[in-house]
Structures are given as C-alpha cells and as structure tokens.
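Just below is one structure, and these are the notes that go with it.
Complex shown without one protein chain; remaining protein chains in place.
And now, chain A:
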Amino acid sequence: MSELDNQLSLAIHGKPTAAVTYNRTASLKKMRFRENVLAYTFLAPSLFLFAIFLFYPILKSVYLSLHSTDPTGQVAAYVGLDNFKELFSSGLFWNGMKVTAMFSLLTVPTSILLALLLAALTHNLRWGKRGFQFAFSLPLVLAVGTSSIIWKFLFHPSLGMLNYFLGLAGVAPIPWLVSPEWALLSVSLMTVWMNLGFNYIILSSGLQGIPDELYESAKIDGAGAVTMFRIITMPLLSPTLFFVVLVSIISAFQSFGQINILTSGGPMDSTSVFVFSIFQESFINFRFGAGSTQALMLFLVILLLTYIQFKWVERKVHYQ
C-alpha cells in the first residue's frame, strides 16, 4: 500500500496537461483496482477460513440467542430478548462477571509481576542461567489437563501434599477446593503457576532485546539498579509488557480447563467463570439459546476490554 501512496503523491505533485491527467487517473484507477484484487486474492484463504470458523458461528450465535431450543438442540421458538432478560435477572451474568473479574485480578497481575521478577533475576545471572530458564518456563509445556490433574492431587482435602505440609507445620488443613471462600484462590494459585512459563519466556526475551550499551552508559552516568530499571528497562520493555497484559487478560477471561477439572464451577458457583457457565448451559443443560446469549455477552466484554487497552494503555507504551 505504501508504494501506491508514493506514486499517488508523485502524480499529484506534477503539473501535467488535462488529457494526461485523465489518462493518468484512469491508469491509476486501474492500478489501484488491480492492486486491490491482488490483495484480496492473497487475503481470500484466510478470509475464507475466518468466515467458516468465526463469522458464521458468530452470526449463528446471534440467531440462537434469540431463540429457545428443544431438548435435541433444535430451535423451538423465537423468544425475542427473553434469553438476555433472563440472563440479567437471574444474576447469572453478574455472578459470572464478578467471578471472572476476581479471577483475572488474582491471576493476571500476580503472574506478570512474578514472571517479571524471575526474568529480571535470571537475566543477569552469571552461572546456572540455562537451568533456571528451563525450570521457570517448564509450566508452559504442560497441558492444562495434565497440570490440573497434578494440582488436584496437591489440593486433595485429606490426602493432598499441600495439607500434609501444612499439617507438619502445625497448621489446620485448608479446604482448598471444597470451601466457597478458598476455591477461587486455589484455582488462581494453580493458574498463576501455569501462566508463569509463558509470561516468563516472553518477558525474558523482551529483556534480552534491550541493548547493553544503554545500561553501560547509564552506569557511567551513575545510575543505580532501581533507576536503570525505571528509566531504561520499563520503557523499553513496555511493548512486551503490553502484549503480555493483553494476552493474559484475554486468556483469563477464557479460562476453562482448570475450572472444569478442579471445581466444575463449584462450590456454590464460587468458581463459575463465564466460559464455564457457557459450557454448562450449552453442553450439559443443552440450552443452546441461553448459552449463545452468554457467549455473545462475553464477546462484547472482551471486545470492550481490548478496545480500552488499545485506546488508553497503549499510549503509555514506548515503541522504538
């Protein structure tokens, strides 16, 4: 596109006769058209896939959200906005929103800060760097299912390792997944650990991208570790951080596997994050209408959040 712009501006700056202008605009139009055709031809395969796997399902969700479905999942009747009214009046939406927001608050900042700390610490290690890098990024290679099962063993109310160690320390056993007060914390704990690997790798590579000369000249100017971190590391790392924040929030809103395996949304809906509630409504209770309604609401919420982040947070990001 940029080359085209150049040609365009060249054409405008010249001072040709009328006929030539006419010819030029005609050929320009032609060129632009050809260029567009070419662009869309290249885009076509991905647009095609998007259409099948994204646009069509979204349209279908909108359609389903306005209908009730019979036990076989077939559309039974048009119900207008009843599904939406029901969603808001039953408190399901607000509970889901509350749990999801809490879950994001508990997992996103902690896992990013922890990953940043670990990345900063390992970045300047003289020896054993590889070993630590390997260890800290390890959670990334474990599938959600596998990690959840491992943590389920750890959290087991009477036989779990965590309660065993607490017992050795003389602390009463904690009802990790059984009590409504603890369940969300426990799931978040596991999620922080699980996300640590990914965040750590991204932030580490971000740190490695900052040239050493900057630190060296800052040192010569007499800057301390904290100042260097504040003045050099943070601004130069901000694009990476922005990316990690964006991805983490979206993935927190989409968490499902660990919740399904560890708590199934319970006890008392205390871990019933939005996606789990969609799953439950659609594929356990078989009310595709209500499920689609929730899915659409989640889509809107994520859209809004992402918009806010691009609009306001990105301004603070320093691109080189």
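Here is the rule we go by: a contact is a pair of C-beta atoms (placed from the backbone, for glycine too) under 8 Å apart; a residue touches a chain by one contact, two chains touch by 3 or more; residues count from 1.
Everything that follows uses one rule, which is that contacts and distances are computed from a predicted model.
Visitor: Given the choices "Carbon monoxide dehydrogenase large chain", "ABC transporter substrate-binding protein", "Cell division protein FtsQ" or "Phenylacetate-CoA oxygenase subunit PaaJ", state the protein name listed in UniProt for the chain not shown.
Guide: "ABC transporter substrate-binding protein"
Visitor: Identify the residue among A:62, A:150 or A:284 that touches the chain left out of the display.
Guide: That would be A:284, which touches the missing chain.
Visitor: To test your reading of the contact rule: which positions on chain A touch the chain that is missing from view?
Guide: 42, 45-46, 49, 68-74, 76-77, 156-159, 175, 177-180, 264, 266-269, 280, 283-287
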